[in-house]
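The other protein chains are all here in position, but one chain of the complex has been omitted.
For reference, chains read A, B and C in written order, and residue numbers begin at 1 within each chain.
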Amino acid sequence: METTETPTSGPAKPESSILTEETGEHVYTASQWQLMWWQFRKHKAAMIAVVVLGVMYFLALMAEPFAVYGPTQRFPRLESTAPTRIRFFDETGQFRGPFIYGLERSIDPETIRVTFVEDMSKIYPIRFFAEGTPYKLLGLFPMNLRLVGTDPDGPPIFLFGSDRLGRDLYSRTLYGSRISLFIGFGGVFLTFFFGITLGGIAGYLGGTVDEVIMRIIDFMVSIPQIPLWMGLAAAVPRDWPVIRTYFAITIILSIVGWGGLARAVRGKLLSLREEDYVMAARVYGARPRRLIFKYLLPNFMSYLLVSVTISIPFMILGETALSFLGLGIQPPAVSWGTLLRDAQQLTVVAQRPWQMIPGAFVVVAVLMFNFIGDGLRDAADPYARI
Amino acid sequence: MPEQKNQRLLEVNDLKKYFPIKRGLLKRTVGHVKAVDGVSLYVNEGETLGLVGESGCGKTTSGRCILRAIEPTDGEILFNDPDTGWVNLRELEQEDLIRVRQHMQIIFQDPYSSLNPRMTLLQLVGEPLVINHGIRGKALEDRVAELLKSVGLRPEYLRRYPHAFSGGQRQRIGVARALALNPRFIVCDEPVSALDVSVQAQILNLLRELQENLDLTYLFVAHDLSVVRHIADRVAVMYVGKLVEMGETDEIYPGPRHPYTEALMTAVPRPDPRASKDRIVLEGEVADPANPPSGCYFHPRCRYAEPICAAEPPVLREITEGHFVSCHRAEELSLIGVA
Amino acid sequence: MVGNKTLLEVKGLKTYFPLDEGLVRAVDGADFEIQQGRTLGVVGESGCGKSVTAQSILRIVPPPGDILEGELLFHRYSKEGDAFSMADVIDLAKLDPRGREIRTIRGNEIAMVFQEPMTSLSPVHTMGNQITEAILLHQETSKAEAREKALDILHRVGMPKPSQTIDSYPFELSGGMRQRGMIAMALSCHPSLLIADEPTTALDVTTEAQILDLMRQLQEDLGMAIMFITHDLGVIAEMAETAVVMYLGKVVERADVDTLYYDARHPYTQALLRSIPRITEDRRKWLEAIRGMVPDPYNLPSGCPFHPRCRSAQGECREVEPPWVEVEPDHWARCILYADSTTATAQG
Partner (left out) sequence: MISFIARRLVIMIPLLALLSIVSFTIIQLPPGDYLTTYIQQLEAGGQVVDEAEITRLRAQYGLDQSVYVQYLKWMGGIFRGDFGRSFHWQAPVMDVIMDRLPVTLILSFSSLVVVYVVAVPIAILSAVYQYSVFDYFATLFGFIGLAAPDFLLALVISWLFYLLTGAMVTSLFSLPFRDAPWSLAKFVDMISNVWLPIIIIGMAGTAGLMRTLRATLLDELGRAYVTTARAKGLSESRLLLKYPVRIALNPIFSTIGWLLPALINGGVLVGIVLNLQIIGPALMQATLSQDMYLAGSIILILSVLTVVGTLISDILLAWLDPRIRYGEAN
């Protein structure tokens, strides 16, 4: 009968609570957000994620100076180049600072494939914040400083290699992060607008209204999601300008999400409505408007914040998948999804594995949002464990 | 309004609260839980009426219906408004209700759920004043500080949030909030049941002190008969949504007239090893309020039951002055109480 | 035969929880004995360590809690004719909490009834399944026999329609019936000690009366000892012969029930008895409340933990750990007031 023992798994260890750990007036007078922050701060992965995402969003906004070239700038005869090797020591082992060798293009007579060989005789030092192609910072300030650059006569620096049209993948990835990282916000905004409004109405009014809204949601949920997405996305005309396509995709992404959120909002409202302090407020004369904005919503915000952080990665993944299929953002606009489209075939990837690099950005961004969501979930209700 | 009521503050007639039972996808109503099923009672000015019974008997629902904190299904709730005289709460529109209810407040059982965790003490206790009188700033702080002092909390705590306080202190905050509007009448809904034994006494003493100083009237809802004996002038006993007995505390405890009251009183374990162990142990279970037995709801468990008890529901009647019982055999039985 | 034979001796028990926020001394000095076939009451407010004491005896203290010090001497007897003779003594505190030895004791020789019969029973297994489980585990019986035994014990605990309720799920039963089922489960292997952790706290007063009656009846029939844990001084007065009072992890007083209620020595016991409302008492008498509140478990007062709330506190109480003193024969108190008592011993 005896089997190997598993360790005791009694009542889980009480999660540490800042309320018992720190004492003193500053804790007693700390608001919900302060308590949440103190709790959140203790989640290391989430804190790292905040920093990483901060850097990613900064780079997305500041893509121009940090990119080496423009998003559509082509280098003829330098198609499908592997990532440039940055060197510090030359052949003789002498330290030369960061530099790159020249690049020699040759064609393999047997396979007729283009290969690139480093030309050790030419050394081009890398300059930081060198002058490059001009651009407008944040769309306003004309500038021409780029993060790195070589002398004008030198070969280009392809940090992530170049694609089959000879465009710099690193620069394109940076520009692409604008659409990919920010599409989440638009989608989340719409999802929340519908989710909160309809869920709120259902939960607050109850009765027939509630019934009707809930049935609509039930119906929406039984429509198969992926075909719905594909059908809707296919309906977006290919020739629309980027901005319009962007918004169309945003709307499509949020159509699927709002039902679940509305349900959750309704459930949460229904349970909050039952709290004694809400009843007390009604008894001492709080009117519906005050009840909603002063009692229900504030107790709801932390919960919504958690929902936001876990829906953004969903949006990022959605955009990537749609664009990957060719149903989302259309070239020449760049997003991580459109960049990955070039890596659709294994035969391509086998030749140019660096085309999968934008995928790493997707994974990291989504992972970081999930970490933050995890940390926020732990911190969202600082009163639960008193 | 009739004159003999001039010392009464509240009179409830035939109060009912039915919760529909909904089944199936179409949510059809298939029956009702009769949580409160025709309760009539009154509370005199300056007294405490204890409303007792076991869980699910409808005592808390009654207390909340009286304030219209939840909407009653039927009945009359007459309140002697100090400004306008008798009003029926059931007939008031929202704005009138809000005005009248300034005189009627509530204290809850759960010291955690009853305080909004996102508000400081100043906001928590001050809200009623802000909403009803528009008091703000220094005046509000002074008034809240004064209220905190009156419930035994230090006024320096104004900026603290409820998480800084223990259960007993939170209950004091709840009391301060109920007092903010200078009410005449407070529904105390099991205010000490969630507290530790050593803190219970503090809150009970506080409630009595406030009653004496501020001339308050309490409806004290509780399941703990010892606590009720200690605080209530009169007691009303409920069983499955109905009132079975009501009268002076000093009369009912030693001499109950309803068999259920007798069982309830004697069942309480006494903190005295030498006390008599005479007790009535009831058989069976409390009746289901969705599907109650015929006649007197208590008859299946009653050891004095006779055929009439199964056939006819008894009515609440006054057997001696101020002592109401709903039992067919109230006059003939001699029951044990607690002395 | 029920005699004055010691069944369990608890000596200087200390069970601590090393949490991130600090060390919680959940039980910090508990000394008492349980006699065979008798009832010991353990009374105290929430957080006083009474439940952890019970968990320590069964070695089911949730991690990271662990017994640090102390002995839990469990006396086993073998029955020869009408008399019991001591078979062996085992120190439960020294057993591996996951080992085979403690598991043959749990549910078999020492069983436990919990406070909340709803959450303490598995919602997706029938009552019968949960009762026969213990029987099958500790006794060599077939499933059919175990079911018979379960029916028999359900009958004994006054469960209405046992042949029906045995196949019911806990949520189909009322609170009182669930607690009867829980008691049936605990008694299914005829333990010599039943630990009842607030078994009636979640119940209504008339149901509580039924369960208390039942437990007394069963004790008479089966002869087991009961360790009855509750915060209700009334329940202790009715159920127990001797009782211990706990405050913040420490047993502060121990005596037979009559002495405890009429001649309490520890200021906490005295204050507690004065502060409770009594159903028989004159209406409108003011209660003598204990001042202050139960301190935060991470931030215990130094010296005697009760000193900030104690009416008899002296300067020393702040610094000195009060001694465990036998103030009268079989009447112990942990208070500096009795430190010069001739029978004083230095335990804990």
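Criterion: a residue touches a chain if its C-beta (ideal position, glycine included) is under 8 Å from a C-beta of that chain, and two chains touch if they have at least 3 such contacts.
This is a predicted model, so every value here is computed, not measured.
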> Of the listed residues C:34, C:67, C:121 or C:154, which contacts the missing chain in the full complex?
Replying inline: C:121
> Out of A:27, A:183, A:232 or A:334, which touches the unshown chain?
Replying inline: A:232
> Which residue, A:78, A:148 or A:317, contacts the hidden chain when the whole complex is considered?
Replying inline: A:317
> Where does chain A touch the missing chain, residue by residue?
Replying inline: 1-12, 219, 222-224, 226-228, 230-232, 234-235, 237, 313, 317, 320-321, 324-327, 340, 343-347, 349-350, 353, 356, 359, 362-364, 366-367, 370-371
>> Tell me which stretches of chain C touch the chain missing from the display.
In response: 58, 60, 62, 98, 103-108, 111-112, 114, 116, 119-125, 133-134, 137-138, 169, 171-172, 182, 185
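Note that in this section only the chains that are shown with their structure count from here on.
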>> A-B versus B-C: which interface comes out with more C-beta contact pairs?
In response: B-C
> Hey, how far is the Cα centre of chain B from the one of chain C, in Å?
Replying inline: 34
> For chain B, which residues are shared contacts with two or more other chains?
Replying inline: none
>> Under the stated contact criterion, what part of chain A meets chain B in this complex?
In response: 19, 25, 27-32, 35, 211, 275-277, 279-287, 290, 295, 298-299, 382-383, 386
> Where on chain B is chain A touching in the complex?
Replying inline: 27, 64, 67, 69, 94, 98, 101-102, 104-106, 108-110, 112-118, 120, 127-128, 131-132, 157, 159-161, 163-164, 174, 177, 180-181
> In the complex formed with chain C, which residues of chain B make contact?
Replying inline: 54-55, 166, 168-169, 196-202, 204-205, 208, 223-227, 229-233, 249-250, 253, 263-265, 267-275, 277, 279, 281-282, 284-286, 338-339
